[in-house]
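Heads up, one of the protein chains got dropped from this complex, but the rest are sitting where they should.
As written, the chains take the letters A and B, and residue 1 is the first residue of each chain.
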Amino acid sequence: MTGILLYLVFFLIVTLIYSIVVMGLNLQWGYTGLFNAGVVAFYAIGAYGTAVLMGPDRSTLIGGFGLPFPIALIGGMAAAGLGALIVGLAALRLRDDYLAIATFGIAISVQLVALNFEGLTGGAQGLIGLPRPLFSMFDSPNGFNLFYLGFVACMAALVYLALQTALGSPWGRLLKAVREDETAAASLGKNPAMVRLQAFVLGCTLMGLAGGLYVGFIGFVSPLDFLPILTFQIWAMLIVGGSGNTKGAFVGAFAVWGLWSVSGMAVSKLLPVQFQSQGGAIQTMLIGLLIVLTLLFRPRGLIGESETISRHAN
Amino acid sequence: MLFQVLADGILTGSIIALGAIGLTLTMSVLRFPNFAHAELITFGAYIALAVLGLTGAFMGPLAPLSFGLPLILATVVAMAATAVLALLIDRLVYRKLRARSKKMTVVFGSFGVSLLVRMSILLVFGGAATYYSTALQRAIRVGGLFRVMPDQVFTLGLTIIIVVGLHLFLKFTRLGLAMRAYAENPQLVGIYGYDSERVLRWTWIIGAALAALAGVLYGLTVQIRPEIGFHLLLPLFAAAIMGGVGNVHGAVLGGLIVGLAESLSIYLIPPGYKMAVPFLLLLLILYLRPTGLFGSAKGAVR
(Lines give C-alpha, C1' and ligand atoms only; values in the text may rest on other atoms or scores of the structure.)
Protein backbone atom coordinates (compact mmCIF):
# COMPACT_ATOMS: atom_id res chain seq x y z
CA MET A 1 0.00 0.00 0.00
CA THR A 2 1.19 3.48 -0.78
CA GLY A 3 1.47 6.26 1.75
CA ILE A 4 -1.60 8.04 0.53
CA LEU A 5 -3.73 4.92 0.91
CA LEU A 6 -2.39 4.38 4.40
CA TYR A 7 -3.31 7.90 5.29
CA LEU A 8 -6.74 7.43 3.76
CA VAL A 9 -7.39 4.42 6.00
CA PHE A 10 -6.33 6.44 9.04
CA PHE A 11 -8.45 9.37 7.92
CA LEU A 12 -11.53 7.21 7.39
CA ILE A 13 -11.22 5.54 10.79
CA VAL A 14 -11.12 8.91 12.53
CA THR A 15 -13.96 10.20 10.34
CA LEU A 16 -16.16 7.24 11.26
CA ILE A 17 -15.36 7.61 14.96
CA TYR A 18 -16.29 11.30 14.80
CA SER A 19 -19.46 10.46 12.89
CA ILE A 20 -20.57 8.41 15.92
CA VAL A 21 -20.00 11.47 18.12
CA VAL A 22 -21.99 13.56 15.64
CA MET A 23 -24.85 11.05 15.74
CA GLY A 24 -24.89 11.32 19.53
CA LEU A 25 -24.94 15.10 19.32
CA ASN A 26 -27.62 14.98 16.66
CA LEU A 27 -29.85 13.00 18.98
CA GLN A 28 -29.43 15.81 21.52
CA TRP A 29 -29.57 18.91 19.34
CA GLY A 30 -31.22 17.81 16.12
CA TYR A 31 -33.99 15.71 17.62
CA THR A 32 -34.42 17.04 21.15
CA GLY A 33 -33.10 20.61 20.96
CA LEU A 34 -30.54 20.16 23.75
CA PHE A 35 -27.38 22.23 23.57
CA ASN A 36 -24.29 20.28 24.62
CA ALA A 37 -21.28 22.57 24.89
CA GLY A 38 -19.05 19.87 26.35
CA VAL A 39 -18.99 17.16 23.69
CA VAL A 40 -15.27 16.68 24.22
CA ALA A 41 -15.83 15.85 27.89
CA PHE A 42 -17.99 12.81 27.21
CA TYR A 43 -15.72 11.67 24.40
CA ALA A 44 -12.76 11.97 26.77
CA ILE A 45 -14.53 10.18 29.64
CA GLY A 46 -15.27 7.28 27.29
CA ALA A 47 -11.66 7.21 26.11
CA TYR A 48 -10.07 7.41 29.56
CA GLY A 49 -12.63 5.02 31.01
CA THR A 50 -11.84 2.43 28.37
CA ALA A 51 -8.11 3.00 28.76
CA VAL A 52 -8.13 2.60 32.53
CA LEU A 53 -10.21 -0.58 32.39
CA MET A 54 -8.19 -2.36 29.73
CA GLY A 55 -4.73 -1.00 30.53
CA PRO A 56 -2.03 -3.31 31.87
CA ASP A 57 -1.31 -3.24 35.60
CA ARG A 58 1.17 -0.53 36.47
CA SER A 59 2.41 0.09 39.97
CA THR A 60 2.21 3.87 39.67
CA LEU A 61 -1.37 3.96 38.49
CA ILE A 62 -4.83 3.28 39.76
CA GLY A 63 -6.63 0.94 37.43
CA GLY A 64 -4.81 -1.27 35.00
CA PHE A 65 -7.52 -3.86 35.24
CA GLY A 66 -6.47 -5.53 32.02
CA LEU A 67 -10.07 -6.18 31.01
CA PRO A 68 -10.87 -7.31 27.45
CA PHE A 69 -11.52 -4.47 25.01
CA PRO A 70 -15.30 -4.97 24.56
CA ILE A 71 -15.89 -4.92 28.31
CA ALA A 72 -13.62 -1.90 28.78
CA LEU A 73 -15.50 -0.18 25.97
CA ILE A 74 -18.83 -0.76 27.68
CA GLY A 75 -17.31 0.51 30.91
CA GLY A 76 -16.14 3.68 29.17
CA MET A 77 -19.61 4.22 27.74
CA ALA A 78 -21.15 3.74 31.17
CA ALA A 79 -18.76 6.29 32.66
CA ALA A 80 -19.70 8.83 29.99
CA GLY A 81 -23.37 8.12 30.61
CA LEU A 82 -22.90 8.58 34.35
CA GLY A 83 -21.20 11.94 33.79
CA ALA A 84 -24.13 12.94 31.59
CA LEU A 85 -26.59 11.88 34.26
CA ILE A 86 -24.94 14.06 36.89
CA VAL A 87 -24.88 17.13 34.66
CA GLY A 88 -28.28 16.42 33.13
CA LEU A 89 -30.03 15.99 36.48
CA ALA A 90 -28.67 19.34 37.62
CA ALA A 91 -29.34 21.34 34.49
CA LEU A 92 -32.22 19.81 32.57
CA ARG A 93 -34.96 20.54 35.07
CA LEU A 94 -34.59 24.22 34.38
CA ARG A 95 -33.90 26.51 31.51
CA ASP A 96 -32.34 25.15 28.33
CA ASP A 97 -29.44 27.53 28.61
CA TYR A 98 -28.27 26.07 31.92
CA LEU A 99 -27.43 22.82 30.14
CA ALA A 100 -25.14 24.75 27.79
CA ILE A 101 -23.34 26.30 30.75
CA ALA A 102 -23.11 23.10 32.78
CA THR A 103 -21.77 21.06 29.86
CA PHE A 104 -19.23 23.77 29.16
CA GLY A 105 -18.21 23.41 32.80
CA ILE A 106 -17.80 19.66 32.68
CA ALA A 107 -15.61 20.00 29.59
CA ILE A 108 -13.20 22.22 31.48
CA SER A 109 -13.29 20.01 34.56
CA VAL A 110 -12.63 16.80 32.65
CA GLN A 111 -9.67 18.45 30.99
CA LEU A 112 -8.31 19.40 34.41
CA VAL A 113 -8.73 15.87 35.72
CA ALA A 114 -6.99 14.47 32.63
CA LEU A 115 -4.08 16.83 33.15
CA ASN A 116 -3.76 16.67 36.93
CA PHE A 117 -4.96 13.32 38.22
CA GLU A 118 -1.73 11.57 37.31
CA GLY A 119 -2.52 8.48 39.30
CA LEU A 120 -5.49 7.73 37.09
CA THR A 121 -4.91 9.45 33.78
CA GLY A 122 -1.15 9.62 33.57
CA GLY A 123 -1.30 13.42 33.58
CA ALA A 124 0.12 15.36 30.67
CA GLN A 125 1.87 12.26 29.35
CA GLY A 126 -1.32 10.27 29.24
CA LEU A 127 -1.55 6.50 29.26
CA ILE A 128 0.64 4.83 26.70
CA GLY A 129 1.20 1.29 25.51
CA LEU A 130 -2.41 0.22 25.80
CA PRO A 131 -3.31 -3.11 24.19
CA ARG A 132 -5.13 -2.82 20.88
CA PRO A 133 -7.84 -5.38 20.16
CA LEU A 134 -6.55 -8.39 18.16
CA PHE A 135 -3.42 -6.43 17.26
CA SER A 136 -1.22 -9.54 17.57
CA MET A 137 -3.25 -11.32 14.91
CA PHE A 138 -1.87 -9.04 12.22
CA ASP A 139 1.58 -9.12 10.62
CA SER A 140 1.74 -5.37 10.23
CA PRO A 141 0.12 -2.30 11.73
CA ASN A 142 -1.38 -1.67 8.29
CA GLY A 143 -3.29 -4.93 8.44
CA PHE A 144 -4.60 -3.96 11.85
CA ASN A 145 -5.66 -0.56 10.56
CA LEU A 146 -7.64 -2.13 7.73
CA PHE A 147 -9.29 -4.51 10.17
CA TYR A 148 -10.07 -1.67 12.51
CA LEU A 149 -11.57 0.38 9.69
CA GLY A 150 -13.96 -2.47 9.03
CA PHE A 151 -14.73 -2.79 12.73
CA VAL A 152 -15.40 0.93 13.20
CA ALA A 153 -17.52 0.98 10.03
CA CYS A 154 -19.64 -1.84 11.46
CA MET A 155 -19.99 0.00 14.78
CA ALA A 156 -20.99 3.23 13.02
CA ALA A 157 -23.53 1.36 10.90
CA LEU A 158 -24.87 -0.34 14.03
CA VAL A 159 -25.26 2.99 15.81
CA TYR A 160 -26.92 4.44 12.73
CA LEU A 161 -29.43 1.60 12.45
CA ALA A 162 -30.14 1.60 16.18
CA LEU A 163 -30.77 5.35 16.13
CA GLN A 164 -33.03 5.09 13.10
CA THR A 165 -35.03 2.38 14.83
CA ALA A 166 -35.22 4.34 18.07
CA LEU A 167 -36.26 7.54 16.32
CA GLY A 168 -38.97 5.73 14.38
CA SER A 169 -40.32 4.16 17.56
CA PRO A 170 -42.91 5.76 19.89
CA TRP A 171 -39.96 7.05 21.92
CA GLY A 172 -38.65 8.93 18.87
CA ARG A 173 -42.04 10.52 18.34
CA LEU A 174 -42.06 11.48 22.01
CA LEU A 175 -38.73 13.27 21.53
CA LYS A 176 -40.21 15.24 18.68
CA ALA A 177 -43.31 16.03 20.73
CA VAL A 178 -41.16 17.32 23.60
CA ARG A 179 -39.11 19.45 21.25
CA GLU A 180 -42.08 20.92 19.42
CA ASP A 181 -44.41 21.55 22.32
CA GLU A 182 -43.35 20.78 25.83
CA THR A 183 -46.69 21.59 27.47
CA ALA A 184 -48.59 19.39 25.05
CA ALA A 185 -46.20 16.52 25.70
CA ALA A 186 -46.59 17.05 29.44
CA SER A 187 -50.36 16.98 29.13
CA LEU A 188 -50.08 13.54 27.53
CA GLY A 189 -48.75 12.37 30.86
CA LYS A 190 -45.14 12.23 29.72
CA ASN A 191 -42.54 13.96 31.80
CA PRO A 192 -40.64 16.15 29.31
CA ALA A 193 -37.64 16.53 31.63
CA MET A 194 -37.32 12.75 31.83
CA VAL A 195 -37.49 12.35 28.05
CA ARG A 196 -34.88 15.05 27.57
CA LEU A 197 -32.64 13.46 30.18
CA GLN A 198 -32.88 10.11 28.37
CA ALA A 199 -31.92 11.67 25.04
CA PHE A 200 -29.05 13.58 26.65
CA VAL A 201 -27.60 10.58 28.48
CA LEU A 202 -27.98 8.32 25.46
CA GLY A 203 -26.27 10.86 23.22
CA CYS A 204 -23.37 11.25 25.66
CA THR A 205 -23.04 7.47 25.94
CA LEU A 206 -22.54 7.34 22.17
CA MET A 207 -19.85 9.98 22.51
CA GLY A 208 -18.22 7.78 25.14
CA LEU A 209 -18.38 4.82 22.77
CA ALA A 210 -16.57 6.86 20.12
CA GLY A 211 -13.90 7.82 22.66
CA GLY A 212 -13.33 4.17 23.54
CA LEU A 213 -13.10 3.22 19.88
CA TYR A 214 -10.48 5.91 19.40
CA VAL A 215 -8.35 4.46 22.21
CA GLY A 216 -8.65 0.98 20.75
CA PHE A 217 -7.31 2.35 17.50
CA ILE A 218 -4.32 4.42 18.57
CA GLY A 219 -3.39 2.50 21.72
CA PHE A 220 -2.83 5.48 24.01
CA VAL A 221 -4.66 8.46 25.49
CA SER A 222 -3.28 11.90 26.15
CA PRO A 223 -4.95 15.21 27.05
CA LEU A 224 -3.82 16.58 23.70
CA ASP A 225 -6.42 14.46 21.95
CA PHE A 226 -9.23 16.11 23.90
CA LEU A 227 -8.79 19.85 23.42
CA PRO A 228 -11.83 22.13 23.66
CA ILE A 229 -11.69 22.75 19.90
CA LEU A 230 -12.96 19.21 19.36
CA THR A 231 -16.39 20.24 20.64
CA PHE A 232 -16.57 22.94 17.99
CA GLN A 233 -15.32 20.62 15.27
CA ILE A 234 -18.09 18.17 16.12
CA TRP A 235 -20.64 20.97 16.11
CA ALA A 236 -19.39 22.11 12.72
CA MET A 237 -19.75 18.52 11.44
CA LEU A 238 -23.30 18.45 12.73
CA ILE A 239 -24.46 21.63 11.09
CA VAL A 240 -22.63 20.94 7.85
CA GLY A 241 -24.40 17.58 7.70
CA GLY A 242 -27.66 19.16 8.71
CA SER A 243 -29.06 18.64 12.20
CA GLY A 244 -32.01 16.32 12.54
CA ASN A 245 -30.63 14.24 9.71
CA THR A 246 -28.69 11.20 10.90
CA LYS A 247 -27.19 10.40 7.50
CA GLY A 248 -25.72 13.89 7.43
CA ALA A 249 -23.44 12.86 10.33
CA PHE A 250 -21.21 10.89 7.95
CA VAL A 251 -21.07 13.62 5.32
CA GLY A 252 -20.47 16.32 7.93
CA ALA A 253 -17.71 14.35 9.67
CA PHE A 254 -16.04 13.63 6.33
CA ALA A 255 -16.26 17.23 5.09
CA VAL A 256 -15.15 18.99 8.28
CA TRP A 257 -12.44 16.51 9.26
CA GLY A 258 -11.23 16.69 5.65
CA LEU A 259 -11.17 20.47 5.72
CA TRP A 260 -9.37 20.42 9.06
CA SER A 261 -6.76 17.91 7.91
CA VAL A 262 -6.10 19.65 4.59
CA SER A 263 -5.85 23.09 6.21
CA GLY A 264 -3.58 21.58 8.87
CA MET A 265 -1.28 20.16 6.20
CA ALA A 266 -1.32 23.46 4.36
CA VAL A 267 -0.35 25.28 7.56
CA SER A 268 2.53 22.94 8.35
CA LYS A 269 3.80 22.94 4.73
CA LEU A 270 3.34 26.57 3.79
CA LEU A 271 3.87 28.61 6.94
CA PRO A 272 7.35 29.20 8.33
CA VAL A 273 7.98 27.55 11.70
CA GLN A 274 7.59 30.75 13.73
CA PHE A 275 4.05 31.25 12.40
CA GLN A 276 2.78 27.73 13.05
CA SER A 277 0.72 28.71 16.08
CA GLN A 278 -0.93 31.48 14.07
CA GLY A 279 -1.75 28.82 11.51
CA GLY A 280 -3.59 26.89 14.21
CA ALA A 281 -5.53 30.04 15.04
CA ILE A 282 -6.57 30.39 11.40
CA GLN A 283 -7.76 26.77 11.36
CA THR A 284 -9.86 27.42 14.45
CA MET A 285 -11.24 30.61 12.92
CA LEU A 286 -12.35 28.59 9.91
CA ILE A 287 -14.40 26.39 12.23
CA GLY A 288 -15.92 29.45 13.91
CA LEU A 289 -16.68 31.03 10.55
CA LEU A 290 -18.20 27.81 9.26
CA ILE A 291 -20.51 27.66 12.29
CA VAL A 292 -21.61 31.29 12.12
CA LEU A 293 -22.08 31.42 8.36
CA THR A 294 -23.98 28.12 8.18
CA LEU A 295 -26.28 29.24 11.00
CA LEU A 296 -26.91 32.54 9.27
CA PHE A 297 -27.30 31.48 5.68
CA ARG A 298 -28.00 27.74 5.54
CA PRO A 299 -29.80 27.07 8.82
CA ARG A 300 -30.82 23.57 7.74
CA GLY A 301 -27.22 22.60 7.09
CA LEU A 302 -25.22 22.52 3.91
CA ILE A 303 -26.66 19.17 2.90
CA GLY A 304 -30.00 19.17 4.66
CA GLU A 305 -31.03 22.33 2.87
CA SER A 306 -31.07 20.95 -0.67
CA GLU A 307 -33.15 18.00 0.49
CA THR A 308 -35.78 20.25 1.98
CA ILE A 309 -35.94 22.34 -1.17
CA SER A 310 -36.46 19.31 -3.37
CA ARG A 311 -39.15 18.08 -1.00
CA HIS A 312 -40.98 21.37 -1.43
CA ALA A 313 -40.64 21.18 -5.20
CA ASN A 314 -42.38 17.81 -5.34
CA MET B 1 -1.94 32.79 55.62
CA LEU B 2 -5.71 32.50 55.90
CA PHE B 3 -6.12 36.27 55.80
CA GLN B 4 -3.98 36.48 52.70
CA VAL B 5 -6.08 33.80 51.03
CA LEU B 6 -9.28 35.63 51.96
CA ALA B 7 -7.94 38.95 50.68
CA ASP B 8 -6.86 37.36 47.40
CA GLY B 9 -10.25 35.72 47.05
CA ILE B 10 -12.10 38.99 47.52
CA LEU B 11 -9.90 40.72 44.96
CA THR B 12 -10.33 37.99 42.36
CA GLY B 13 -14.00 37.99 43.24
CA SER B 14 -14.39 41.68 42.54
CA ILE B 15 -13.13 41.22 38.99
CA ILE B 16 -15.42 38.22 38.48
CA ALA B 17 -18.23 40.37 39.88
CA LEU B 18 -17.62 43.14 37.33
CA GLY B 19 -17.75 40.66 34.47
CA ALA B 20 -20.74 38.88 35.94
CA ILE B 21 -22.76 42.11 36.22
CA GLY B 22 -22.47 42.62 32.48
CA LEU B 23 -23.27 38.98 31.82
CA THR B 24 -26.30 38.90 34.10
CA LEU B 25 -27.69 42.07 32.50
CA THR B 26 -27.31 40.82 28.94
CA MET B 27 -28.51 37.37 29.92
CA SER B 28 -31.78 38.66 31.36
CA VAL B 29 -32.48 41.43 28.86
CA LEU B 30 -31.36 39.62 25.71
CA ARG B 31 -32.56 36.28 27.04
CA PHE B 32 -29.64 34.06 26.14
CA PRO B 33 -26.31 33.19 27.76
CA ASN B 34 -23.76 34.92 25.58
CA PHE B 35 -20.69 32.69 25.54
CA ALA B 36 -18.85 35.39 23.64
CA HIS B 37 -19.23 37.76 26.62
CA ALA B 38 -15.95 36.52 28.00
CA GLU B 39 -14.19 37.36 24.74
CA LEU B 40 -15.34 40.95 25.16
CA ILE B 41 -13.30 40.93 28.38
CA THR B 42 -10.21 39.78 26.49
CA PHE B 43 -10.88 42.23 23.69
CA GLY B 44 -11.12 45.13 26.13
CA ALA B 45 -7.86 44.17 27.83
CA TYR B 46 -6.00 44.05 24.51
CA ILE B 47 -7.48 47.25 23.07
CA ALA B 48 -6.30 49.07 26.18
CA LEU B 49 -2.88 47.50 25.68
CA ALA B 50 -2.81 48.63 22.05
CA VAL B 51 -3.89 52.17 22.88
CA LEU B 52 -1.25 52.31 25.60
CA GLY B 53 1.29 51.12 23.05
CA LEU B 54 0.29 53.88 20.64
CA THR B 55 0.17 56.75 23.11
CA GLY B 56 3.04 55.54 25.25
CA ALA B 57 3.16 56.24 28.94
CA PHE B 58 3.26 60.01 28.43
CA MET B 59 2.76 60.58 32.13
CA GLY B 60 4.14 58.80 35.12
CA PRO B 61 2.02 56.57 37.33
CA LEU B 62 -0.22 58.05 39.97
CA ALA B 63 1.62 56.79 43.02
CA PRO B 64 1.11 54.40 44.72
CA LEU B 65 -0.70 52.83 41.72
CA SER B 66 1.28 51.20 38.92
CA PHE B 67 -0.52 53.20 36.25
CA GLY B 68 -1.40 56.76 35.41
CA LEU B 69 -3.64 58.81 33.18
CA PRO B 70 -2.57 57.01 29.97
CA LEU B 71 -4.04 53.71 31.12
CA ILE B 72 -7.22 55.40 32.30
CA LEU B 73 -7.61 56.99 28.86
CA ALA B 74 -6.79 53.68 27.20
CA THR B 75 -9.47 52.01 29.32
CA VAL B 76 -12.09 54.51 28.20
CA VAL B 77 -11.15 53.88 24.56
CA ALA B 78 -11.24 50.13 25.17
CA MET B 79 -14.70 50.35 26.72
CA ALA B 80 -16.00 52.29 23.73
CA ALA B 81 -14.34 49.94 21.22
CA THR B 82 -15.72 46.88 22.99
CA ALA B 83 -19.21 48.38 22.98
CA VAL B 84 -18.89 48.95 19.24
CA LEU B 85 -17.75 45.36 18.75
CA ALA B 86 -20.71 44.05 20.77
CA LEU B 87 -23.17 46.14 18.75
CA LEU B 88 -21.55 44.96 15.53
CA ILE B 89 -21.79 41.30 16.54
CA ASP B 90 -25.41 41.82 17.50
CA ARG B 91 -26.21 43.46 14.18
CA LEU B 92 -24.37 40.90 12.05
CA VAL B 93 -25.11 37.66 13.88
CA TYR B 94 -27.34 37.64 16.96
CA ARG B 95 -30.19 39.78 15.64
CA LYS B 96 -30.89 37.30 12.88
CA LEU B 97 -30.44 34.22 15.08
CA ARG B 98 -32.66 35.57 17.86
CA ALA B 99 -35.58 35.50 15.45
CA ARG B 100 -35.19 31.74 14.92
CA SER B 101 -37.74 29.48 16.50
CA LYS B 102 -35.08 27.24 18.04
CA LYS B 103 -34.15 29.34 21.02
CA MET B 104 -30.67 27.90 21.52
CA THR B 105 -29.53 28.72 17.98
CA VAL B 106 -28.25 32.06 19.17
CA VAL B 107 -26.27 30.37 21.98
CA PHE B 108 -24.70 28.17 19.35
CA GLY B 109 -23.89 31.26 17.29
CA SER B 110 -22.27 32.87 20.33
CA PHE B 111 -19.81 29.95 20.50
CA GLY B 112 -18.87 30.53 16.87
CA VAL B 113 -18.42 34.23 17.54
CA SER B 114 -16.28 33.58 20.60
CA LEU B 115 -13.92 31.41 18.54
CA LEU B 116 -13.61 34.13 15.92
CA VAL B 117 -12.91 36.91 18.42
CA ARG B 118 -10.44 34.90 20.51
CA MET B 119 -8.49 33.66 17.52
CA SER B 120 -8.39 37.13 15.94
CA ILE B 121 -6.84 38.44 19.14
CA LEU B 122 -4.34 35.57 19.12
CA LEU B 123 -3.42 36.34 15.51
CA VAL B 124 -2.96 40.05 16.07
CA PHE B 125 -1.32 40.08 19.48
CA GLY B 126 0.27 36.63 19.73
CA GLY B 127 -0.19 34.13 22.51
CA ALA B 128 2.37 35.29 25.07
CA ALA B 129 1.35 36.88 28.37
CA THR B 130 2.02 40.61 28.70
CA TYR B 131 1.51 43.42 31.21
CA TYR B 132 0.47 47.04 31.09
CA SER B 133 3.43 48.00 33.15
CA THR B 134 6.49 46.13 34.31
CA ALA B 135 7.17 48.57 37.09
CA LEU B 136 7.28 46.98 40.52
CA GLN B 137 4.70 48.02 43.04
CA ARG B 138 5.21 48.17 46.74
CA ALA B 139 2.65 46.03 48.54
CA ILE B 140 0.65 47.46 51.40
CA ARG B 141 0.81 45.48 54.62
CA VAL B 142 -2.46 45.42 56.49
CA GLY B 143 -1.96 44.95 60.19
CA GLY B 144 0.62 42.25 59.64
CA LEU B 145 -2.17 39.96 58.51
CA PHE B 146 -1.93 40.18 54.76
CA ARG B 147 -0.45 42.19 51.91
CA VAL B 148 -2.26 43.81 49.01
CA MET B 149 -1.11 45.73 45.96
CA PRO B 150 -2.44 49.28 45.61
CA ASP B 151 -3.84 48.28 42.19
CA GLN B 152 -5.90 45.58 43.87
CA VAL B 153 -7.35 48.06 46.34
CA PHE B 154 -8.15 50.33 43.41
CA THR B 155 -9.93 47.44 41.65
CA LEU B 156 -12.03 46.66 44.69
CA GLY B 157 -12.93 50.33 45.19
CA LEU B 158 -13.90 50.75 41.55
CA THR B 159 -16.09 47.67 41.69
CA ILE B 160 -17.96 49.05 44.67
CA ILE B 161 -18.47 52.41 42.94
CA ILE B 162 -19.79 50.71 39.80
CA VAL B 163 -22.18 48.50 41.71
CA VAL B 164 -23.63 51.46 43.56
CA GLY B 165 -23.82 53.48 40.34
CA LEU B 166 -25.54 50.68 38.47
CA HIS B 167 -28.00 50.22 41.30
CA LEU B 168 -28.98 53.89 41.14
CA PHE B 169 -29.12 53.72 37.35
CA LEU B 170 -31.51 50.76 37.33
CA LYS B 171 -33.68 52.30 40.02
CA PHE B 172 -33.92 55.91 38.96
CA THR B 173 -33.27 56.46 35.26
CA ARG B 174 -35.81 55.83 32.55
CA LEU B 175 -33.36 53.67 30.63
CA GLY B 176 -32.64 51.64 33.74
CA LEU B 177 -36.35 51.14 34.38
CA ALA B 178 -36.82 50.18 30.74
CA MET B 179 -34.05 47.58 30.99
CA ARG B 180 -35.67 45.95 34.01
CA ALA B 181 -39.02 46.15 32.27
CA TYR B 182 -37.66 44.60 29.07
CA ALA B 183 -36.33 41.63 31.00
CA GLU B 184 -39.85 40.94 32.22
CA ASN B 185 -41.90 41.62 29.07
CA PRO B 186 -40.18 42.94 25.92
CA GLN B 187 -43.36 43.70 23.98
CA LEU B 188 -44.90 45.79 26.72
CA VAL B 189 -41.93 48.17 26.71
CA GLY B 190 -42.95 49.48 23.28
CA ILE B 191 -46.58 49.74 24.38
CA TYR B 192 -45.42 51.83 27.34
CA GLY B 193 -44.00 54.20 24.74
CA TYR B 194 -40.33 53.31 25.16
CA ASP B 195 -38.21 52.30 22.18
CA SER B 196 -37.25 48.69 22.85
CA GLU B 197 -34.41 48.81 20.30
CA ARG B 198 -32.84 51.47 22.47
CA VAL B 199 -33.01 49.11 25.45
CA LEU B 200 -31.23 46.38 23.51
CA ARG B 201 -28.59 48.79 22.25
CA TRP B 202 -27.77 50.16 25.68
CA THR B 203 -27.76 46.72 27.26
CA TRP B 204 -25.01 45.72 24.83
CA ILE B 205 -23.14 48.97 25.41
CA ILE B 206 -23.24 48.71 29.21
CA GLY B 207 -22.49 44.98 29.27
CA ALA B 208 -19.57 45.36 26.86
CA ALA B 209 -18.13 48.40 28.61
CA LEU B 210 -18.18 46.59 31.95
CA ALA B 211 -16.59 43.57 30.30
CA ALA B 212 -13.79 45.73 28.90
CA LEU B 213 -13.24 47.29 32.30
CA ALA B 214 -13.07 43.85 33.90
CA GLY B 215 -10.51 42.89 31.26
CA VAL B 216 -8.29 45.87 31.98
CA LEU B 217 -8.48 45.27 35.73
CA TYR B 218 -7.65 41.61 35.24
CA GLY B 219 -4.72 42.59 33.06
CA LEU B 220 -3.63 45.09 35.71
CA THR B 221 -3.75 42.72 38.66
CA VAL B 222 -2.92 39.41 36.97
CA GLN B 223 -1.73 39.42 33.37
CA ILE B 224 -2.96 39.83 29.80
CA ARG B 225 -3.39 36.62 27.78
CA PRO B 226 -5.71 35.66 24.91
CA GLU B 227 -7.33 33.07 27.21
CA ILE B 228 -8.39 35.54 29.93
CA GLY B 229 -11.98 35.43 28.81
CA PHE B 230 -12.08 31.72 28.19
CA HIS B 231 -10.84 31.08 31.72
CA LEU B 232 -13.22 33.60 33.26
CA LEU B 233 -16.29 32.30 31.43
CA LEU B 234 -17.18 29.60 33.93
CA PRO B 235 -16.64 31.79 37.03
CA LEU B 236 -18.81 34.48 35.43
CA PHE B 237 -21.65 32.10 34.68
CA ALA B 238 -21.42 30.55 38.12
CA ALA B 239 -21.57 34.02 39.71
CA ALA B 240 -24.48 35.17 37.54
CA ILE B 241 -26.56 32.06 38.14
CA MET B 242 -25.73 31.98 41.83
CA GLY B 243 -26.87 35.57 42.18
CA GLY B 244 -30.04 34.92 40.19
CA VAL B 245 -30.04 35.85 36.51
CA GLY B 246 -30.75 39.56 36.14
CA ASN B 247 -29.92 40.37 39.75
CA VAL B 248 -27.03 42.86 39.78
CA HIS B 249 -26.38 42.67 43.51
CA GLY B 250 -26.66 38.92 43.34
CA ALA B 251 -24.03 38.83 40.61
CA VAL B 252 -21.65 40.81 42.81
CA LEU B 253 -22.14 38.53 45.79
CA GLY B 254 -21.92 35.53 43.48
CA GLY B 255 -18.65 36.88 42.11
CA LEU B 256 -17.22 37.31 45.58
CA ILE B 257 -18.33 33.81 46.60
CA VAL B 258 -16.75 32.29 43.49
CA GLY B 259 -13.54 34.25 44.06
CA LEU B 260 -13.35 33.24 47.71
CA ALA B 261 -14.18 29.62 46.95
CA GLU B 262 -11.45 29.50 44.32
CA SER B 263 -8.82 30.82 46.65
CA LEU B 264 -9.98 28.83 49.69
CA SER B 265 -10.02 25.66 47.60
CA ILE B 266 -6.26 25.31 48.09
CA TYR B 267 -7.03 23.96 51.55
CA LEU B 268 -9.11 21.15 50.10
CA ILE B 269 -7.89 20.21 46.64
CA PRO B 270 -4.63 20.44 44.71
CA PRO B 271 -4.20 23.84 43.03
CA GLY B 272 -4.39 22.22 39.58
CA TYR B 273 -8.12 21.80 40.01
CA LYS B 274 -8.83 25.43 40.94
CA MET B 275 -10.53 26.09 37.61
CA ALA B 276 -13.08 23.36 38.32
CA VAL B 277 -14.29 25.09 41.50
CA PRO B 278 -16.81 27.34 39.69
CA PHE B 279 -18.22 24.26 37.99
CA LEU B 280 -18.70 22.47 41.29
CA LEU B 281 -20.38 25.55 42.74
CA LEU B 282 -22.57 25.73 39.66
CA LEU B 283 -23.66 22.11 40.02
CA LEU B 284 -24.32 22.66 43.70
CA ILE B 285 -26.44 25.73 43.07
CA LEU B 286 -28.36 24.04 40.25
CA TYR B 287 -29.16 21.12 42.53
CA LEU B 288 -30.00 23.11 45.64
CA ARG B 289 -31.27 26.56 44.64
CA PRO B 290 -31.66 26.79 40.88
CA THR B 291 -33.18 30.28 40.96
CA GLY B 292 -30.07 31.64 42.66
CA LEU B 293 -29.15 32.27 46.26
CA PHE B 294 -31.19 35.41 46.49
CA GLY B 295 -34.35 34.05 44.97
CA SER B 296 -34.49 36.15 41.84
CA ALA B 297 -37.75 36.35 39.95
CA LYS B 298 -37.65 34.68 36.58
CA GLY B 299 -35.42 36.78 34.38
CA ALA B 300 -36.04 40.00 36.26
CA VAL B 301 -33.36 42.66 36.56
CA ARG B 302 -33.27 44.00 40.06
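Side notes on the structure shown:
Basically, contacts are C-beta pairs under 8 Å (C-beta built on N, C-alpha and C of every residue); 3 or more make two chains touch, one makes a residue touch a chain.
Just so it is clear, contacts and distances are computed from a predicted model.
The chain that is not shown carries the UniProt protein name "ABC transporter ATP-binding protein", picked from "RNA polymerase sigma factor", "ATP synthase F(0) sector subunit c", "ABC transporter ATP-binding protein" or "Xanthine dehydrogenase family protein". Listed by label, the shown chains that the missing chain touches in the whole complex are B.
When the whole complex is considered, the residue among B:T82, B:S196 or B:S265 that touches the unshown chain is B:S196. Only one of B:A83, B:L115 or B:L177 touches the absent chain when the whole complex is considered: B:L177. Contact residues of subunit B toward the unshown chain are 174, 177-178, 180-181, 183-185, 187-196, 297, 300-302.
To be clear about the criterion, only the chains that are shown with their structure count from here on.
Of all residues in subunit B, those touching subunit A in their complex are 27, 32-33, 35, 93, 96-97, 100, 102-105, 107-109, 111-116, 119-120, 122-123, 127, 233-234, 237-238, 241, 270, 272-273, 275-276, 278-280, 282-283, 286-287, 290.
Across the interface of their complex, subunit B is touched by residues 29, 33, 35, 37, 86-87, 89-91, 93-94, 96-98, 100-102, 104-106, 108-109, 112-113, 115-116, 232, 235, 277-278, 281-282, 284-285, 287-292, 295-296, 299 of subunit A.
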